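Got a structure for you, questions after.
Note that this complex is displayed minus one protein chain, with the remaining chains in position.
For chain A:
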Amino acid sequence: MASNRQSNPSQREKAARIRHLMETEGDAIYAHASASNLRRTQTYAETDGIEALRTETRAIKEDAIERLPSLLETVREAVEENGGTVYLADDAADANAYIAEVVENATGGDGDGTDATGASDTPSVVKSKSMTTEEIDLNDALEREEIDVTETDLGEWVIQLADDTPSHIVGPAMHVSREEIADLLREEFDTDDPFDTPEALTRFARDKLGERIREADVGITGANFIAADTGTITLITNEGNARKTAVTPDTHVAVAGVEKIIPSIRDVEPFVDLIAKSATGQPISQYVTMLSPPTDSPTIDFDRPDEPIAGGGDRTDGESSDQTVGDDGGASDSDRDFHLVLLDNGRMEMREDDQLRETLYCIRCGACSNSCENFQSVGGHGFGGETYSGGIATGWEAGVHGQDAAAEFNDLCTGCTRCVDACPVKIDIPWINTVVRDRVNRDEASEPYDFLVDGLTPDAESGGIDLGKRFFGNIGTAAKLASATAPVSNWLSQADPVRAGLERTLGIDRRRDLPTFQRESLVDWFERRGGPETSRRRAQRANESGAGAALDREAVLYPDVYTNYVDTDRGKAAVRTLEALGIPVRVPALPESGRAPLSQGMVATADRQASELYAAVAEDLDAGRDLVVVEPSDLAAFKREYERLLPDRSAGRLAENSYEICEYVYGLLENGADAGVLRTGSGDDPVAYHSHCQQRTLDLEAPTTALLEQCGYAPRTTNAECCGMAGSFGYKQEYYELSMDVGDRLAGEVDGAERVLASGTSCGDQLETLLERSVPHPIELLAPR
């Protein structure tokens, strides 16, 4: 049958690849990433002044990147004064060639590399974990020069043995189970040790790696932070491998991106305080090493077991309180050689790029990955590029490997914004994803079928964008048409041939229920019942009866696309609630918010819609009216993205006067309105409540739960960060199954509950599909009938 030619093959391939990753790696990734995320959330909540700390680190990074050229000079002077060498590498090849040369010199050039018999053995290098060396493929480059490289971080070692790639910035082997590691070691080392506990595996690894470290000619580490003023690098690990790698061999090479430089040693403090909290939820990591190499610590020659490690001998202790630090003899100083390799590889250009610059503030803690529901399902092999993974990978990959490297996985960021709360340096990760998506869109070649959506897409985009993206980016126009032709449009959209066509042309998965459009929009309903005049009379009656807050306020209810054309009930509930509490309402037809095009990376269209929306409400704002919003994603556009799309004054004014509906109602009750006129519970009526992802990032979950509590319900909130539907994401053929995987976890949390509420349309739709029952907005529960 013709309809078997279902869709374009790349979407099917993508879907298959995602399915495969969910099956093979998803469970392990989910277990680790979600546990880290939960611990991170708890630790943030328990840490006094966490916000100030995040603001401080952010400010230090902004300043450091701004001053980077001069800090590079400062750090060079400091390291050279300490006795080390700085090499600024333009790109991967440059860095690799330099490091290989250092290793050759360290082995051939002095007595230590060649043993007493004069036989020169293969140069050997031990490494502690460093994503920057992954970025430049250092291991491969060194191995091509016949240099032995051993990773000493246990996870990284597993990856090296398995010839795999990291699936997470912090936990590279997060996707590998204990059993798989055991199999790998048995095969690799030809043993039949059962390795039936993590302890057994760890012991084996420690012994093997201990040997390698003791024999190594050169130790290579990364650097978490580099203090320019003193030339001090900070290394952070839990295992202790970076300490050993840095100080055991007499040559130490630290490789780091130029963005790791911060102005001073004092600036290291807030980062040390923050990085473990964001990465794993630990208060501090086990080992925070600060060193300005070459250090006084003695190098240890394990080939000469009878020699004291401190060349000059140790002092007798006891009354030696005058012991000075730093120059008490020993053969150490002269033996040690230190090279700091600072990598550009696109970073200086990122610094010039107003949109990508923020990426350079990243301290690579992995919190954005952990807080991401899509990441929890597929891991970094799906949600990641050549080197980096998770939401911020889009910025890194676009910057260091080029835009194509980011294009592959960038759509996995749904813009849920949960990472925004997680990121220790407050990077607007979703925005970076939106911008790069926009750039990718613009670069893509024109496709067939453009004619199909042309009429539906009055966007401001130049041609060539993926059809599905264009369709969803212009959803408001399509919804208007579907509403005008309902119920015919609804019948049509259930028909098999139509679904096949939608799948083929727009990539809308046929398994996904389509929204049912209402013939009468919310705006039309409001007009039919008498418009603002009727509303004013109703509000006045409420105030006269004493139920109202008796505030001299007036609300404009924003008729977002879904509330206006699909889920009109929640809009009507909002109107009735406001009136019952004494607030007159208006529901004018207003432009789209820009949320839909933003989610597709259509920034120009969103920009235009933002301007139109602002123009349309400016008079209401001037008249002192409050803009009340039901759909959290539209409110998030007003409060977050508009900062980037409108002049500051306009954005500020709109943000200040916009409210989430439950937040607004809660405020009315706080100001004396009578909750008794709402449909209240008995005091502890249990409800399961899933707040919308973007609503949480706006800190607007709490007002809804407070409102529910005040109205006699006992809300239990969910842990899942997002429902997986994320607007259009769950409709797309390549992501449908991933969306359901994420949704299943959320559904599992609320399954047993008698009543389930959700604030977002998408969340409600997703839960209704999975639970097969109605999942209303909280305002529908509370509104008087």
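We adopt the following convention: contacts are C-beta pairs under 8 Å (C-beta built on N, C-alpha and C of every residue); 3 or more make two chains touch, one makes a residue touch a chain; residues count from 1.
Note that in this section contacts and distances are computed from a predicted model.
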Hidden chain of the complex, named as in its UniProt record, picked from "Lactate utilization protein C", "NADH-quinone oxidoreductase subunit D", "ATP-binding cassette domain-containing protein" or "ABC transporter permease subunit": "Lactate utilization protein C"
Hidden partner chain, touching residue among A:Val86, A:Val102 or A:Ile181: A:Ile181
Residue in contact with the excluded chain [from A:Lys61, A:Lys244 or A:Arg364]: A:Lys244
Touching the absent chain when the full complex is considered, from A:Thr232, A:Asn345 or A:Gln518: A:Thr232
Candidate in contact with the missing chain, chosen from A:Gln11, A:Thr107 or A:Thr295: A:Thr295
Contact with the hidden chain (one of A:Thr24, A:Thr55 or A:Asn82): A:Asn82
Touch criterion as defined above, residue of A:Leu38, A:Ala59, A:Leu88 or A:Val272 at the omitted chain: A:Val272
Footprint left on chain A by the chain that the document does not show: 32, 82, 152-155, 158, 171, 173, 177-179, 181, 197-199, 201-202, 205-206, 209-210, 213-214, 227, 229-230, 232, 238-241, 243-244, 247-248, 265-266, 268-269, 272-273, 283-298, 300-302, 304-310, 312-321, 323, 325-330, 332
